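Questions regarding the structure given below will be posed in turn.
What you see is the complex with one protein chain gone and the rest in place.
Each chain carries a letter (A, B and C) given by its place in the written order, and its residues are counted from 1.
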Amino acid sequence: MWTAQLPALVIAGPPAAAPVAARRPGASWSWAFAALASAASFAIAMLLALAATEVTAISYAVGSWPPPFGIELRITGFSALLMLIITGASTIALVGGKASLDSDIAPARRHYFYAAWLLAVGGLVGIVASGDAFNIFVFMEVSSLATYILIAAGGNPRALPAVFKYLVMGTIGATFYLIGIGLIYLMTGTLNLVDMETRIHDVTDLKPIYAAVGFVTLGLVLKAGVFPLHVWLPNAYAWSPHVVTAFIAACSTKVSLYVLLRFDFMVFQGSLGGHDLQFAGFLMPLAVLGILVASAVAMTEGHLKRMLAYSSIAQIGYIVLGASLMSVSGLTAGIVHMFNHALAKGTMFLAIAFIATRLTALRLDDIAGIGRRMPWTLGAFLVAAMSLIGLPGTAGFISKWYLVLAALQSGAVGALLVAVVLVSSLMAVYYIWRVVEAAWSSTPGAEAAGAREVPLPMLAVLWTAALASIWFGLQPGLPLALSRSAATYLLGQLQ
Amino acid sequence: MKYFGLYNYWVFTLLLMIGLYAVIAKANLVKKLLGLSIFQSAVFLLYISMAKVDGGTAPIIQHADEPQVFSNPLPHVLILTAIVVGISTIALGLAIVVRIREEYGTIEENEIQARDRDR
Amino acid sequence: MIVDVISFVLLALGAFFVFMGGLGALRLPDLYTRMHAASLTDSLGTILTLGGIMLQSGWSLATVKLLTILFFLMMTGPTASYALANAALLSRDDDAPALPPATGGRE
Partner (left out) sequence: MITAFGFVLLTLLVVTAVAIVVTPNLFVAVMLMSIFSLLMAATFFLLDAADVALTEAAIGAGMSTILFLGALALMGEREAKQAGRQRWLPLAVIALTAFTVIYATFDKPRLGDPAAPVHQHVAPWYLEQTPVLMEVSNVVTAVLAGFRAYDTLGEVLVILTAGIGVMLILANGRPDLSRQGRASASVGLRHHLIPRVVGQLLIPFIVLFGLYLQFHGEFGPGGGFQAGAIIAVGIVLHALLEGEAAGRAILPTPVLVGLMTGGALLFCAVGFAGMLLGGNFLDYAVLAANPVAGQQLGIHLVEAGVGITVTGTLVAAFHAFADREPAA
């Protein structure tokens, strides 16, 4: 009885906590409250993930109205995995990043900031939990608006044009999505995703549906920052408060990718003839180009955060590449990479947030010698970086291994794709090496020379996250099981 | 009536194009937000147009015993939501533009970019 | 029948006045004359039009609502004109050429 209410608790918890956080000015109070609420959601998400491994999908009727008339929450293995990423990243970033947040966010803004943080978490969780197309739009807007606020909350004026660009492009993406579901609703008369899957069969060859496929895919690709539409991403990541970067880099684009996969595999492919080929033909070139171009830009980029932002665009490419292979192993690779990349990139950005409490500038020249002064922070950074590169024994290796296997199964282009993965991994080695070279340089910069290591509790949080990348490299059971169940669930519609 | 129906969709298309043009081509940030507003309004028109039923009235059931034709209430509900989402986005965008004006002294995109390069 | 004819005449007159007001706002040379044209005819046009509709709707709740609308329009219309003229007077730039030409766009 009590466990049946878990989906409602996870979607309503963070949004209900947000107004409370906004009410009470008082810096440490609102931080502690937000961290507590976030940790509680993580615990609930964990319980939900365990429950989700046992059944295909947990359905929950909000307001007890039966779907499709009311709004349905639908928790699958896929959504449970995303929920773990969101709430986990939020908790680790909040708990570990207190010192960095205290220096980045002005005291007068803090209670609003933590309220916005909880709203962002609530919005993202709301998206992955929802089984209703329009409801996804509403929560997409909650999370987007909250994310814009988080990015603009720091003191760096350069964040402002960046966030304006993100706001404009994000709104266009969301409105495209809204046009798409409007056209689908026009032809099917329903907004519930499961209902849509069955009813769309009657209208498959009608033009509004094809246009809807275009709008939904394009809108979500825009929001996910897939290669040619990524222009909002580097600056938004680079100039936001450092802990915010760690949080959004770990989960926000992945949630848009989740919606994209959910729609394209469950709603469109099951019913539209040839859609799988179009999807692959459209996204695979973008993914490959994105991996290569973004990695190349990362190799030449001089600013640490912008370098990692371009690396993120390349990693989004991996996820899309896995999905565009149209096989269970490919999708498994893509989805498990969402988890592994979130872990690695979140850790790396958190480490950067720690460095930024000691340094004011983060160009590669500015961090010279910091590795000698803060060996533990940089050590955790390197462990996560190894996972990003995909060295054996790390979580990143698991996803790349599955990606290579899936590519080899996919026939003629397979060998080429394997080459792309290998080349881009070498490129990652190069840009990570540039960081290592700068950080352990023998001529430290002026600020770096006086830097001290951060306190032990912060290091403990950081190393927990870093070692998780190793743990899930050696014991990939849980994420892999959830990803595989997600992949078979998504592809189940194809057969 | 049929002609009117098609006309609604044409106007939707035109407004969509005008709004999108302003968002992409205009350098002034306030103009971009106005364009975004037009762009979103176009989608409202699409939804409300699809809800119309011939000879229907607003979906308010005054006398349940008489048979009456009502327009579809669901798109109305969705667009109520979307209008509110729209003004929330615009309010936030305006706040950001005000701060940009204070930090950069201009609200023209190309001048902001030029200033960012100088930093 | 007679009521219909009267209401028709009222509506037509109202439409005429509103139209003339619009024409004046477009064609007259400066801000004050334009406002003069628009605000006076607008008030009369509103009274006539609403009167015409009231005759059509007869003694019903709709007529009461129309009366309320008329009351509010009579309150706000002239006040808005006053505020506009006042703002124009206060923000007048003495060095500037008298007033913008009557092309319609900018006031």
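As a working rule, contacts are C-beta pairs under 8 Å (C-beta built on N, C-alpha and C of every residue); 3 or more make two chains touch, one makes a residue touch a chain.
Worth saying up front: this structure is predicted, and the values here are computed from it rather than measured.
The chain not displayed here makes contact, within the full complex, with A, B, C. Within the complete assembly, A:Val62 is the residue of A:Ala34, A:Leu48 or A:Val62 that touches the hidden chain. Residues of chain C that touch the chain left out of the display are 72, 75-76, 79, 82-83, 86, 105-106.
Along chain B, the points of touch with the absent chain fall at residues 1-2, 4-9, 11-22, 24-28, 30-31, 33-35, 37-38, 41, 44-45, 48-54, 56-62, 64, 69-81, 83-92, 94-99, 101-103, 105-108, 110-111.
Residues touching the missing chain, restricted to chain A, are 5, 8, 11-12, 15-16, 18-20, 22-23, 60-65, 68-71, 106, 108-109, 112-113, 115-116, 119, 122-123, 126, 132, 134-135, 138-139, 141-142, 145-146, 148-149, 152-153, 179, 183, 185-191, 195, 199, 203, 206-208, 210-212, 214-215 (touch as defined at the top).
Note that in this section only the chains that are shown with their structure count from here on.
If the chains shown are joined wherever they touch, the resulting network has some other arrangement, not a path, ring, star or complete graph. Averaged C-alpha coordinates give centres for chain B and chain C that are 30 Å from one another.
Remark: chain A residues 134, 138, 141, 145, 148-149, 152, 157-158, 160-161, 163-164, 167-168, 171-172, 175, 178-179, 182, 185-186, 191 touch chain B in the complex.
By the touch rule above, chain B contacts chain A in their complex via residues 20, 23, 29, 32, 36, 39-40, 43, 46-47, 50, 74-75, 78, 81-82, 85, 88-89, 92-93, 96-97, 99-100, 103-104, 109, 112-113, 116, 119.
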